Structure formats: structure tokens, C-alpha cells
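Missing here is one protein chain; the remaining ones are kept as they sit in the complex.
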Amino acid sequence: MTERVLEASERTRAAKTRQRISVRPQSAKSKLAGSFHTPLWHRVAERLIAILALAAVLAIALIFVFIAREAVPMLWEAEFAEEVQIRDLFFAKEWKGYDEPVFIWQPVGEPAKFNVVPLFIGSLKVTLLAMLMSVPLGVGCAMFIALYAPRAVREVVKPVIELLAGIPSVVLGFFALMVLASWAQATFGFHFRLNAFVAAIGLALTIVPVIFTISEDAIQAVPSTLTEAALALGARKYQVALRVVLPAAIPGIAAGVVLGFGRAIGETMIVLMASGNAAIMELFDFSTSVRTVTATIAAELGEVAQGDPHWRVLFLLGVMLFGVTFVLNILGDLFIQRLQKRLTAS
Amino acid sequence: MVILAQNWAQAFMAANPGKVIQVSGGGSGTGMAALINGTADLANASRPIKDKERKQLAKRRDVEVEEFRVALDALAVYVPASNKIESLTIPQLKSIFRGQTTNWKDVGGEDKSIVLYSRENSSGTYAYFKEHVLEDEDFAATAQTLPGTAAVINAVSKDAGGIGYGGIAYAEGVRTVKVAPADGEPVEPTMENATSGKYPLSRFLKIYSAGKASGIAKEYLDYVLSDDGQKIVEGVGYYPLPKEATAAAE
Partner (left out) sequence: MRYTSKDWLLAGLTGVSLAVILLLLAVLLGQIVWHGAPVISAEFLSQSPGADMVSGGIWPAIYGTVFMTLLMTIAGVPVGIATAIYLTEYASPRSRIAKIVRIAVNNLAGVPSIVFGLFGLGFFIIFVGGSMDALLYDDTTPVWGKPSILWASLTLAVLTLPVVIVTTEEALRTVPQEFRDASLALGATRFQTVYKIVLPNARGGILTGVILAVSRGAGEVAPIIFCGAANFLPYLPTDLRDMFMHLGYHVYALATQSPNVDAARPTLFGTVLVLLVLTFSLNLLAVIIRARSRASLRS
């Protein structure tokens, strides 16, 4: 069984780091190691390797510390308190000129209004929409490839999807902005040319490969004993697919969905270019423009002075985004572990 | 204004081999931020420096800012070529961009809903418009913010209900409408009207330097204000400084 899963993982050693379902092989450590005299420089090199191996851990820690460092002073700085009240970052307020409490992101003006809620609504909206498109596409595609496609088709399609994964997001953003937006407006008559729908198509293109690769792995990794048993009992192929293979592969698919979600909510260039960037408080109408957390950071950070309240709020957005994706990543890992356990146990 | 700076920079570098001017894009706020952070020697801005920025500069870099007027611009209001509307008053513009007027027929156009295009909030144009047209009230939340005037033009030209605003130099492929002050006649954003101050939305484009400009920065500024530099202003589509303004800056 182990080999089978490993083989599945070998097939996808592609670029995407986490798209990998593997079981640790036997330890490389041999009893013989270390029983002979080792020259000094070997030991130095080995020590160096062990230290460098901590770089990833260090990087994660530094990322968190150094973006938090730019945000946290908002808690005590007088300059910040003069301009912004922290509760207004999260709660609605009845600003002058409005007749009810509102959530507003208008960071330039007197007074500046920094409410992060519309931005998170925007991120969530465009991400959910992208998921609605990419999950059926990715999983459907994976099922087709794993269950129905002839070998020749499979050999072609997998590299093609890897190719899709290799397209830089600025190119997808460009495509959404220049080509898809005009097409969508002509076809559906959208009021806004750049809107959540157009941006979501662009996003879907980036996450389809993620969902496809992980789902396909998971489906391939379902033991043939299971499917053969079902077939032997007289089940039809579609019954096997829907009632045996799919349920067995669910944790893998879930991992793909979670990781795809994390990717989509953190994607910047596509939404920056194609979403219209209007901070509207509206979750369900996908024909309106949206302003996401990521696009806001990208568009505004270059223009504020270090230490300005606006600067601090943008770094706070970064910290929050980091937190969200961190949780999603851990969740995705848990699903993958569960899948491995389930498959190795059977 | 990026485009103007790029033209100046290129012409200056062509005339002075070996002297390099780096141009970064973004809005006026971007330039000011770079000036304050010390990553730029000169900042172009289409709005006056804010008190806050002046203070930050003094605090961070311990310098007084020096201001140069370098060109004249008429902030134009764009509509697509298909929109036949002749003119808009400032109060009408305010109501449109506040999101209170939502249909062209309410301001004398055809029955078509209005789509707002605004600039990213770093832009001096955004700040100018907000101050002079919206009287510091907020833009409607539905206003799409685009990262450059070019993007606004592009969007407006493709959108039958669209309206946007930006520097006169960019107005290609769209129509500019006449703008009337609250109690006056509609005025076209021509060079004459901008120079005389008749057009209600005309403004100076500026360059700020942190402390006294020196070295290459000074040479560059001299070049910008020279006849050659002002010719470039015209070439790009802004208006050159009226003679008396040049004198006032010196």
C-alpha cells in the first residue's frame, strides 16, 4: 500500500510544493553511520546543513514578527490615536454626513475612515465565487482523468495543467482585465465592467491546478482492492466512482479545497487588476466590483509614509491575512494526514 | 503625471549623458511618501503638500520642503464619445460622485445608469477632486478605483454609462465635458481657460524637493523649468506654465 501512495506522489513532483501525498519512507539512518573517524570539515559542513535547515522555520517567524512590528505600535502611538480609533477598524460608525452606522474604507480624507470589514467581505466574496467555479471543475477534471480518460489523454492533460499552474498571476490578471472583462460584459451585460465575477474566473484559473492535482492524487491513491471488490459485487462503474472512490478520496479533495481557498484569498495581482477595486459592502451580488485585502495593500502601501496610521493599518491587514492563510494551511495539512492514515490503514 | 516625469527624465538624460534619473510610478501620495522615507530626492505631485507630510518630513529627515510649480493642468471630466451630454455643474458632479445622482437623465442626458470611475486614493487627482468637487465628503462606495488615469480613460471609453476624471493630457478616446462653477457658465478645459483660471478645476502640477535641491536634482529642476522642459509639457498634453507663474516660483 505504501508503495502505491508513494507512486502517486512521484507523479506530481511538480512545482506546487504542497500537492503531495506521501508516506515517509524508511529512515536513511543506518546503524553503521558515525562509527568511523570523520574529518573536521565534514562535521562543520554537517553542522552547517543542520543550521540552514532551520531557515524555513526562521523565515516563518521573521515574517510574522516583522509585519506585526509595523502594525502593533498602533496600540500605544499618540499619532495613531489622534487619527483613528481602533474600534472603528472593525465596527460600523455613524460618520458625519451619514444617517446610519456604516462600514467604510476611505483611508484618505478628513477624517480618514479605515474599516477593514468591507475589504474582508470583498476578499471572501471573490474567493467563494472562485471556489464555486474551480471546485467542480478541478474535481470533475480529476475524476475524468483518474477514472475515464484513456492513458494517452492523461499523459497529455497532466502536463498541460502543470503548465496552467506555471502561468504567472500577473498574466492571468492581464487576461482577465483585457479579454475576459470585455467578453463578460458583452455576454452578460454587467453594469460594472470589472467585477467580482471576472476576477473570480481569473482566480479560478490559478486554483484549478491546486485542486486538480491534490484530488487526482487522492483518487489515484484509493486502493484498487476497494474498487475491484465493488466491481466484483456487481456495482456499475459510476456507482464505484461516486460511492466508493469519491468517499475514500474525500479528505484529499477537502485538502485541495482548503489549500485552494488559501491560495485564492491571498492572490493579489489578479484581483488588483480585474476586480474594479470598489469597497462595496455586499456579499451576494457577484456583478459588483470588489476591493480585496490583498489589492488594498498592493495599491496603497507604496504611497504612505512609514509609521503613518494608514501604514500601520495596512500592515495590520497583512497580519490578519497571514493569520487566515496560516490556519488554512494547518487545516489542509490535517486533511492530508487523515487521508494518509485512512489509506494506509485499509 | 508619471508620463510627464518620464519624458522629462528621458530628455534630461539624453541631454546629460551619465546622469541618471529614476522614475517610479504611483500617485502623488507615493511620491510624498518616498520623499519622507528618503527614497526619493524629488516628488512630483498634482496636489499641494499636506501639513501632515510637511511635519513628517521635518521630523524624519529634518528638512524643509521646497515647492516648484512645473506645469499647469486642467482636471477634465471624461465621458465616452457616445454620451452627448454638453456640460455639468460642480454641484451636479458632486451629486454624481457622491452616488446621489445615479442616472444620466437626471442631469440632462439619456436614460442610462451612471457608472463611476475614480482614482486610487494615493492620487493627487483623487485628493484634488475630493476637496474641490466633493467638498471633502466621501466618494460613493460603488466608485471603482483604478490605479492610473489611463485605466480610468480606458474604462470610461468602453462603458456607455461611464464617467471619470483626470488630467487633460490623458483625454484620448473619450470626450471631456464643459464644467460650470456653482454659479457660472460652462467652461471648456482649454489652455486659455486654465491659464486664466476661468476653468474651475485647473491646478498646478508641482515638484517637491526635500531641502534645497542640489546636484543632479537641481540640474533636473532647472531643465524642467527651462523652455525645453516646458515644451515637453506641451508635447505630453498638459499646459506649460504661464510666464508669471514661472517667475513666482523663483
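Details
Residue numbering begins at 1 within each chain, and the chains themselves are lettered A and B in the order written.
The criterion applied here is as follows: a residue touches a chain if its C-beta (ideal position, glycine included) is under 8 Å from a C-beta of that chain, and two chains touch if they have at least 3 such contacts.
Just so you know, these numbers come straight off a predicted model, no measurement behind them.
Across B:65, B:88, B:151 or B:179, the single residue that touches the chain missing here is B:151. Interface note: of A:81, A:132, A:186 or A:242, the residue touching the hidden chain in the full complex is A:242. Of the listed residues A:81, A:132, A:171 or A:229, the one in contact with the hidden chain in the full complex is A:171. Contact with the chain that does not appear here is found for just one residue of A:74, A:112, A:198 or A:265, A:265. Listed here are the chain B residues that touch the chain not shown: 2-3, 6-7, 9-11, 13, 20, 22-26, 37-39, 60-62, 146-151, 153-154, 169-170, 172-173, 236.
In the full complex, chain A contacts the hidden chain through residues 9-10, 13-15, 17-18, 20, 24-30, 32-34, 36, 38-39, 42-43, 45-46, 48-50, 52-57, 59-60, 62-63, 66-67, 69-70, 136-141, 143-145, 147-149, 157, 159-164, 166-175, 177-179, 201, 205, 208, 231, 236-238, 241-242, 259, 262-263, 265-269, 272-273, 294, 297-298, 301-302, 306, 314-315, 318, 321-322, 325-326, 328-330, 332-333.
Just so it is clear, only the chains that are shown with their structure count from here on.
For the pair chain A and chain B, the distance between C-alpha centroids works out to 38 Å. Considering their complex, residues 26-27, 29-30, 32-33, 36-37, 53, 56, 60, 113, 115, 120-122, 126-127, 130, 136-139, 141-147, 155, 158-159, 161 of chain B touch chain A.
Chain contact summary for the complex, chain A toward chain B: residues 95, 97, 104, 106-110, 113, 118, 182, 185, 191-194, 272, 276-281, 288-289, 291, 299-300, 302-306, 308.
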